[in-house]
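Note that one protein chain is taken out, while the other chains of the complex remain in position.
Note that the chains are named A and B in the order they appear, and that numbering of residues resets to 1 at the start of each chain.
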Amino acid sequence: MRALEPWVAAPLQTFINESAARLILLMTTSGQVVAQHGFSRSVEVMTAAALGAAIVASTEELSRTMAAPRFGAVVHNGSRQSCMLSAFATPRGRWIGLVVFGSETSVGLVQLFFDQMVEELVMVAPKEQAPAPMLAENFEDELNTSLKELFGR
Amino acid sequence: MSLVNFTAREITCKIVYYGPGRSGKTTNLQYVYGRVPEARRGRMVSLATQTDRTLFFDFLPLELGTISGFTTKFQLYTVPGQSYYNATRKLVLQGADGVVFVADSQARRFDDNLESLQNLQDNLLAQAVDVRQLPVVFQYNKQDLPRDLILNREEMDDALNFRDVPSFSADALHGSGVFETLKGVSELVLKRLAAGTAVA
Partner (left out) sequence: MAGTAPMIAADELLERVTQVPGVRGSLLISAIDGLVVAERLMDGIDGRAVAALVASLMQRLGRATTAAGLEPPNFVHLKGGSGSVLAAPGRDDVVLVAVVTPDANLGRARLDMLDVVGRLT
């Protein structure tokens, strides 16, 4: 399991243990990864986050179009595994959870423990914003080198 | 908004390629995807129509490398250019750390560029983002076309680049200017992040 900030780890671990979910991804509404469990490659996580955030953004837009309240969760029921997406408010802004689960658990259990995790996250979230990183003065040189290497130039 | 993981020493930034339909936004990402080693990029996701026009967005996750001890990851997105997809553009633009405005250099697309730039400003304002604070670069694409069909970089700057932000000539299909554009926006985004004043 990987979490952007340490205070996210304990509620997330409890959720993983209790819900028996296979994968979980917490992200911002703009698709930035906050924490994850179960993914192997970081770039795959970013793709899942981008798509998850897009689905939630689309359904929220859809509910606005229909003048309906926001949907609580979106569940895709699959034959081998299912997936739930749900957005929630935290002191660090609005986040989204993407949970993939199989037949060893149920959507009811996943939703139940997910809601408990959200309550816990809101409770333990620090009120102050995360600090900005200190980049070295010559970071542009490092950026140039990295990009040249990336593009094979 | 950029995310920084101090434990794992990672920075993740979101860059959005904006511009009118068929200006070459997807082509930019396709070129980057084709040139970058597989270990440093994810799958390129394109949510497109049957005729390969961008319906929702294209997405390409990249690992730029280590900068000041931070593993730096960029998420490159494109928006659908066609004017009737504005709701989708707004969604993709949300939380952007930087914007590459890909303009079509053809003279006949002059109005489309202006309309798209105005639309970008409107959408940023609607999200309470200060346009002057957001890192933006211009890319004048299709500069490889015959001279009588296109406006040159100075003419494009005069028409679009009121804030005198970095601008780049490009032929995204063959890769010219793609790297320079990405480098330009990366520098601005990281400078802004280091200054500690996140945009959104």
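The rule we apply is simple: a contact is a pair of C-beta atoms (placed from the backbone, for glycine too) under 8 Å apart; a residue touches a chain by one contact, two chains touch by 3 or more.
In this text the structure is predicted, and so the values were computed from the model without any measurement.
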Request  = Can you pull out the displayed chains that the omitted chain is in contact with?
outcome  = A
Task = Quick one: say which of A:Q13, A:T59, A:T90 or A:T105 touches the chain that got left out.
result = A:T105
Task = Spell out, residue by residue, where the missing chain touches chain A.
result = 105-109, 111-112
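Criterion: only the chains that are shown with their structure count from here on.
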Task = Mind checking the centre-to-centre distance between chain A and chain B? Centres are C-alpha means, answer in whole Å.
result = 24
Task = Going by the contact rule at the top, pick out the chain B residues touching chain A in the complex.
result = 1-8, 11-12, 14, 35-37, 40-43, 45, 47, 56-57, 59, 61-68, 70, 72-73, 75, 77, 87, 91-92, 94-96, 179, 182-183, 186-187, 190, 193-198, 200
Remark   = In the complex, the residues of chain A that touch chain B are 2-6, 28-34, 41-44, 46-47, 50-51, 54, 57-58, 61, 93, 130-136, 139-140, 142-147, 149-153
